[in-house]
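Working notes, beginning with the structure itself.
The other protein chains are all here in position, but one chain of the complex has been omitted.
And now, chain A:
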């Protein structure tokens, strides 16, 4: 395994499965069809009266407000709250998938990209509360359909999200209801979005001078040219004078004015607006309204033209009479303030689902998730604001927001007692659930002795209660959150946490959980763990899964090569490099995708050596370079190479092209080779190196003669190898 290339297709079956699993939305768990089949069976045969299969609580726009008030009550009472998310995708491009070759910072960039691009379509929240009377947990699974509707009337970039086709397939496999989500999903605003919206509204209302309110669009005093317009304006002026005079007469105890025409009565309806007489203008075209506005402004000091935006989209137009200049100002201010309040109300209403998250944060509850680093990134980007550039900043703010987080996958893999209980089975959520909580998963109370130690969980949905509940809906966020909570409760009991006596104690501060709290897998693939409390990362502990699978990866020894001729295999790349830099120079060649590879060298110096050699070959462009072993790699002239840092740089871009080579181009990489900065130290070692190189050349010639004697090399290849020797000598003699 050590020297072979690691193309996804060539991975041993176990790894291949994991790769496939990751293309599914979020942590795909094994579909436990066998178990569900067993379940349906148990429904029919089971005689226990407590078995129930009422659905979990689905929350959409229509029942959000009522659900929120009951949920907040449950959250306040909860010992812990389990969460789970369903998204529209995980990786925006194949090369953004998680690899063993992901450095800590690169891994974060990949998670960040995923959380920024994909939408959360379902959010499962399940508060668990210990009932000392029943000696059982009460769970309240909630399944929220969420959808970021653009509800605020401000322009700006359109809300967009990405859908990964494989993830959509996965969702359909589990009967996801897209109509419920897109038609009826609860919308939300992040804190940042809310702040910005409020700021914009406030600045609009502060900046604008009083007399040119939002409702009064500035109309330039264009002279009326059209004869029809002039006549119309004249008639309106007369009409307004009539009304105006009528008002004054009325005040002096005069008689009611008689509108001359029925039609104009409908068009000019006298109403009261904020205790002032006003005309409501109906049935005019926008052009006519503009003319009326012009007339009112030009000829009447005490009439104010207003355009109020009503609840429904069609706005109503008013001409309001004001007593004095002061009264006019007051009216404008009143109108403005009202509009301001209205918009602010709209913004508050648009917060929507974020209220649930805010409540979880303000209650400082223990949050339980399963492999939930990506989930947290989603929560951050959707409900807080743009994700920070570095993992360190992210961890710091998450910890401020959610001080206590437990990851059940982490818990199961790091504790020996639990690992024993898991009996080496997979730590996917559904597998852990069926192993640890068989009484719930199988829906029957068998007399198995092992079940005696099981923590009882009773489910409450609205008024229905069951101690033996199963909705039968796997991979629904609400149900997955419920499973996560059950696994956690059972794990706690296995760790020796006695709920019976600790009911009042805060679970988050239980000493038995202290070594697990706030530890998360940054990447399950290479077992990097991140500690949210300290912000530190460490290698995987306890689990045998991540030990000795690959030689330790040293990122300074890695070169990224892309844009090489298509179809070039890892083995061929390794061969042509080995011929120049020595047979043991290349540790491994790893396909990022079909257009790019990581090459791990045995020594860090080889990185700069390789890049330098490539650069000089491309520069010289003489016949020798055509015969050079690298020619195969450089064919087509589009091969580019750089150190690992460039991979990070490309990962941090917001663009996502499917192929890595296209991505690099889109990011704007124009150079062919990015040489590693040669430090002073390197220059000093050059001499030393060149000496070494001459030696290695002679070694190479020895190699060739060896191989010759075995009759394995074709004459062409020998020429190749000699040329290599020559080129290296030329290069070394330059120094």
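The rule we apply is simple: a contact is a pair of C-beta atoms (placed from the backbone, for glycine too) under 8 Å apart; a residue touches a chain by one contact, two chains touch by 3 or more; residues count from 1.
The rule we apply is simple: contacts and distances are computed from a predicted model.
UniProt records the chain missing from this view under the protein name "Poly(A)-specific ribonuclease PARN-like", selected from "2Fe-2S ferredoxin-type domain-containing protein", "C-X-C motif chemokine", "Multifunctional methyltransferase subunit trm112" or "Poly(A)-specific ribonuclease PARN-like". The residue from A:64, A:80, A:147 or A:630 that touches the chain not shown here is A:147. The missing chain lies against chain A, touching residues 9, 55, 58, 60, 88-89, 92-94, 119, 147-150, 155-166, 168-169, 172, 175, 177-184, 204, 207, 217-218, 220, 473, 476, 567, 569, 656, 658, 666, 668, 670.
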